[in-house]
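After the structure tokens below, expect a handful of questions from me.
A single protein chain has been removed from this complex, and every other one stays in its place.
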Amino acid sequence: MKETVNLAVIGAGRIGRLHASHLAHRIAGARLVALADVRRQAAEQCAADLGVSKVFQDYRKVLDDPEVQAVVICSSTDTHARIISEAASAGKQIFCEKPIAQDLRQIDDALESVAEAGVKLQIGFNRRFDPNFRRIWELIREGKIGEPHLLRITSRDPAPPPMEYLRVSGGIFLDMMIHDFDMARYIVGQEVQELYAAGGVRIDPEIGKAGDVDTAVVTLKFSGGCFGTIDNSRKAVYGYDQRLEVFGSKGMADTENNTPNRARLITEEGFREDLPLYFFMERYTESYLNEMNAFIRCIRENADPLVTGADARAPVVMGKAAGLSLEQNRPVALSEVS
Amino acid sequence: MKETVNLAVIGAGRIGRLHASHLAHRIAGARLVALADVRRQAAEQCAADLGVSKVFQDYRKVLDDPEVQAVVICSSTDTHARIISEAASAGKQIFCEKPIAQDLRQIDDALESVAEAGVKLQIGFNRRFDPNFRRIWELIREGKIGEPHLLRITSRDPAPPPMEYLRVSGGIFLDMMIHDFDMARYIVGQEVQELYAAGGVRIDPEIGKAGDVDTAVVTLKFSGGCFGTIDNSRKAVYGYDQRLEVFGSKGMADTENNTPNRARLITEEGFREDLPLYFFMERYTESYLNEMNAFIRCIRENADPLVTGADARAPVVMGKAAGLSLEQNRPVALSEVS
Amino acid sequence: MKETVNLAVIGAGRIGRLHASHLAHRIAGARLVALADVRRQAAEQCAADLGVSKVFQDYRKVLDDPEVQAVVICSSTDTHARIISEAASAGKQIFCEKPIAQDLRQIDDALESVAEAGVKLQIGFNRRFDPNFRRIWELIREGKIGEPHLLRITSRDPAPPPMEYLRVSGGIFLDMMIHDFDMARYIVGQEVQELYAAGGVRIDPEIGKAGDVDTAVVTLKFSGGCFGTIDNSRKAVYGYDQRLEVFGSKGMADTENNTPNRARLITEEGFREDLPLYFFMERYTESYLNEMNAFIRCIRENADPLVTGADARAPVVMGKAAGLSLEQNRPVALSEVS
Partner (left out) sequence: MKETVNLAVIGAGRIGRLHASHLAHRIAGARLVALADVRRQAAEQCAADLGVSKVFQDYRKVLDDPEVQAVVICSSTDTHARIISEAASAGKQIFCEKPIAQDLRQIDDALESVAEAGVKLQIGFNRRFDPNFRRIWELIREGKIGEPHLLRITSRDPAPPPMEYLRVSGGIFLDMMIHDFDMARYIVGQEVQELYAAGGVRIDPEIGKAGDVDTAVVTLKFSGGCFGTIDNSRKAVYGYDQRLEVFGSKGMADTENNTPNRARLITEEGFREDLPLYFFMERYTESYLNEMNAFIRCIRENADPLVTGADARAPVVMGKAAGLSLEQNRPVALSEVS
């Protein structure tokens, strides 16, 4: 095991502050040495809270700092590809929030820089590190369900994001289902070759006016012969709904939604349990910690990242194929868009 | 409430004997007065077991018998349409096992005879009478989940039928998924307008050689804007798997698979529960009794059957559309095949 | 396998009619040939419903009838011991509803008659034949939980019986917990040596005025070193509550309460499942069928009954010990009362 890794977090928004606080206190082998944010005050406030001395407005100062070995990129999505390239050139190890970009060319350029520089790049598909999904992954890897034949992912948000966000989000497939596309590849361990998307506006007509849908079902055909379905809704009134099922030649593995407690009440009106945890910050807390631990471990042990640049690219291709499929109401091969 | 209904069962195979034994002893208001089967011995054995005095080889004798008010048709599928027409002409009330026929023209002819004769016709889609699915249906009708947005049906058999059966079965969509097509319409309460089928051979290459698939996923688009998926497998090693989920604007309702008991064991190796009930005869016992009670009730109270001739036709149209969709790898509108 | 067994049911009240209808139609190898009830009309109505030709007011006519091989005694409790003795003398095989009597001397006399006559006697502790409890029993017999260390039985009725019944019932321990005393011995497979009872009036002061309690907790010490607790309430507003847990050196087995379906609803107000099955006639349907099948099988195969006369006696001893323990607020050894 090598010595402590010195890191900087770029971007002090919600997710940046979360990673920063984990790195400051809860990740063994990590030391948070710098913070950067274009909104200087945000960076300064966060640094003060966490006892970090170096604060920058310009992320390039971070890249120039020889003390910084690794960067955690949490800035706005449109800056990810550029910062990855520059950080790679500066020889930094890189953790970057998803997606790298919505444009495949930009992704490819960033990945090329990383390859040339020979640095590590881990992508923030945190759900892979959720104890439920991770356990399903293990069961499959242990051969417990045999060859996977059918996959089903349910992924529903408690409420749509604000319209201003939604309009620039890239649409439901690139903004929301992209997580499920990643999960599908991760769990099944096969590439998707073709998909078919159906969907419509069931929640809010404003979403339709913005050219998007809020309810969608996608059928996946995997390279190894597995079939899958993903369903998304922008609004589950009962809260965040994140479930998964894999059926195979030797059995089936699935996972229930998480709930805040295991208490049950039974009265004249029936059995009752509490609602699931509200949204991703409540539901996936442990996964954020786990993914950062994995990143630090891969630096210290000089191992391969568990979520690679190729893992960043594939779900974007799937999202684009899904958009095309919905538009043309036909199955679309991924080779058409990649 | 009118007096007791006198019935005859036509066909003394597995399902015919089941209905006969229910009618003989367990359905209030029903009296089993006759049995018919081309295999005369089968009819006689069943009659002896149940204390029924009239036994015929030729079902026409049943239709000629003025004591018989209603017939329960359990003969082989290719005879259903013809017997329905003749029974209608003879003025009998009719319960017929599914499907009426795989040919739409034959179905239409039979339904026309029924309409002309003004008799009742109930189709044996027994799963509608299963306490689990019926409860979901009620919850939806009570408005508990609001407008349905997403439907998911999982339906997996414990093992494929013999190849000789499979070859003449009409294929997975008309033989197996037809139940789920009926369930989809029943639960959501909307008609399906278009569907897309994906599938392949994952269980047994022989099934592929017979021109069929053993694993399939179908996406449904409903008239009211709901989307659905159905997945089928011919072989779930853990037993019969029958589950359903409906997600709507106000909530979600789903149902777990039935198991033979509620016992749990927890040891050093983990929690453990028993496997689900093995196959449809174990799983749907109660539904067979319920559907026959409903048939007797609709005769005695002169009410409309709960599963109509139109309900018999629609799933066959869906099965044909699914076959075409799989063949041509494109979404198919039901209007193309009906 | 011997030929069909001809039976008579004595007592055409609720439970008598249930057994009669099972014997008439649903038990292979059994034939119901006669019915008797002091209320002649009740017997005649039941006989008409089930197509039984012999009807008697006086049960002695049944005992004199050489066609009758076995009797099912469902008359009022105060007649059980006498009818058992007379039926044994008449050489009939005997199934008797629990309890034989509340008086140990009467029980012993009846059991002596049975032993002298060499006939079979099975007692109607039907819960032993419930699929849930039976499964726990099997798991323990298979060694899955190792040596039993702790037993817990929860047994709560949906509502107290009418006061007129309660006043002559023998009290909560002999009327209600007697089932749990039997279950405790059956499941653990050890005899109880000492017990301690606590209880009070929490539901209805009238019950207290009648000298009884409606809420009780009993601690059991078994011969093999296992400890147990039983809790009873006369009123669970959510319905009949029948659960059991056994903890041992290698694991734990428990069983959930039965519910009428496996449907779940989740809305803004939380998860919800339906209430358990209301009371024993709904909850234990299968067990009544199973126990009668077992009785017929033991006659036809000349095997030992699964619930013996000794099994009838032991819970009465426990009930008396519990009453004494509650009265004197001290642990009572069963040897004090047996």
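Each chain carries a letter (A, B and C) given by its place in the written order, and its residues are counted from 1.
Just so we're on the same page, a residue touches a chain if its C-beta (ideal position, glycine included) is under 8 Å from a C-beta of that chain, and two chains touch if they have at least 3 such contacts.
None of these values were measured; they are calculated from a predicted model.
Q: Any idea which of B:249, B:267, B:285 or B:308 touches the chain not displayed?
A: Going through B:249, B:267, B:285 or B:308 one by one, B:267 is the residue touching the chain not shown.
Q: Can you tell me which of A:29, A:225 or A:251 touches the chain that was removed from the display?
A: A:251
Q: Using the definition of touch stated at the top, determine which of C:133, C:238 or C:295 touches the missing chain.
A: Final answer for the missing-chain contact: C:238.
Q: Extract the touching residues of chain C with respect to the undisplayed chain.
A: The list for chain C reads 147, 149-150, 152, 154, 156, 196, 198-200, 202-203, 215-217, 219, 221, 225, 227-229, 231, 233, 235-238, 241, 247, 249-252, 329-331.
Q: What chain A residues would touch the chain not displayed?
A: The missing chain touches chain A at positions 24-26, 51, 131-132, 134-136, 139, 144-145, 250-258, 260-268, 274.
Q: Considering the entire assembly, which residues of chain B contact the chain that has been omitted?
A: 237-238, 259, 266-268, 270-275
By our rule, only the chains that are shown with their structure count from here on.
Q: Same or different for chain A and chain B, where same means more than half of the interface numbers show up on both copies?
A: same
Q: Just curious, how far off is chain C from chain B if you go by their C-alpha centres, in Å?
A: 39
Q: Taking the mean of the C-alpha atoms as each chain's centre, how many Å separate chain A from chain B?
A: 43
Q: Could you say which residues in chain B touch two or more other chains, in rising order?
A: Expected reply: 250-252.
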